[in-house]
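Note that one protein chain is taken out, while the other chains of the complex remain in position.
The block that comes next holds chain A.
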Amino acid sequence: MKIAENTFNSPYQADKNGFYGRFGGAYIPEMLYPNVEELQLKYKEILADPSFQEEFQQLLTDYVGRPSPLYLAKRLSEKYGGHIYLKREDLNHTGAHKINNTVGQILLAKRLGKKRIIAETGAGQHGVATATVCALMNMECVVYMGSVDIKRQAPNVARMKMLGATVVPATSGSETLKDATNEAIRDWINNPVNTHYILGTAAGPHPYPDMVARFQSVISEEIRKQLLEKTGKEIPDYVVACIGGGSNAAGAFYHFLDEPSVRLIAVEAAGHGNDSGESAASTVLGKVGLIHGAKTLLMQTDDGQITEPYSISAGLDYPGIGPMHAHLFESGRGTFLSATDNEALAAAFELTRLEGIIPALESSHAVAKLKDLALRPEEVVVVCLSGRGDKDMEAYIRNLDKF
């Protein structure tokens, strides 16, 4: 395995300034410039370094437990047609795809000589994955998390604390992922020398979207190999993934971006419905704007104030999407769907009962759209099952008698 090298000249990859079409870039105040510039100048070189590759691959294998299985979900396939494979990121150490990125970034932080790590988290999976690698590497760890999310993802807060991280509540705005990210960025501004910011999704200023996508690209690299072994063909008809900022989707799509026959399906959170005023579906409700240093599709008022999103899923409760995805949307390369809270809950219960797999609420949004694909019997679908549902048991129990 090798971390994706940008050797092909894909229109769906970041250009040298971090733009995907008209989206991306690095719109940051001067106080962040030296840190972000350092990353921009060094990330490709560090990622390409053989000793980095070796350490990264070893940790992915021995610590994360990769490759993650590609599982043919027979009963789900019977119900929706086609051959539905689940890419089991939920079986990774710490329970989600987030660890692929944090392992990569902690190794990078070490090579940059950083001593202190900060992160934002929504569902808490990225916070746990960051606290985990910080424990492993003996680094100080501070995680910012919206107060609303601290309540709705309590098990992950406990895990972070046990792992030795300091969890700082973000109390502004809707007290969710956007606000946690604001606080993490402010921390970085105030600690310009010794701190690395492990951003947890394919968003933020260049080079984060590209760097995170590269660390997550192991997902599609494995899918290709595993499909070849299982079906004799590397290329599926569909790849389906949920989108908060877009890191699991970026990883699952990465090695299929330039395979035009593969339909890339991105699923956003529609909360109570896209007309309800309580949704997080940025491609439906957003316009071009700037959030967290990147130009992308953003939910906002006519006055350009960022609006507060809503989703039952803390990991998808974000008013923007990563710039790669904004470009996939605008160029038509990706198909963007959205799933409501209720559709996601129904999908979670169905997957649990058909396959014995309790998914994370985020991942359930991806599973929920299988019903909309109208699959033909011969078609092959890969759904990125980005995480497991342990953290969401409270929401599931609350809804047990509805489904």
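In this text, a contact is a pair of C-beta atoms (placed from the backbone, for glycine too) under 8 Å apart; a residue touches a chain by one contact, two chains touch by 3 or more; residues count from 1.
Here, contacts and distances are computed from a predicted model.
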| item | value |
| --- | --- |
| Name of the absent chain as recorded in UniProt (options "Tryptophan synthase alpha chain", "Mannosyltransferase", "Simple sugar transport system permease protein" or "Glycerol-3-phosphate transporter ATP-binding subunit") | "Tryptophan synthase alpha chain" |
| Which of A:A14, A:I291 or A:A395 contacts the chain that the document leaves out | A:I291 |
| Of A:P29, A:G232 or A:G356, the residue in touch with the unshown chain | A:P29 |
| Interface with the unshown chain - residue positions in chain A | 25-31, 33-34, 172-173, 178, 182, 185-186, 189-190, 192-193, 287-293, 298, 300, 302-307 |
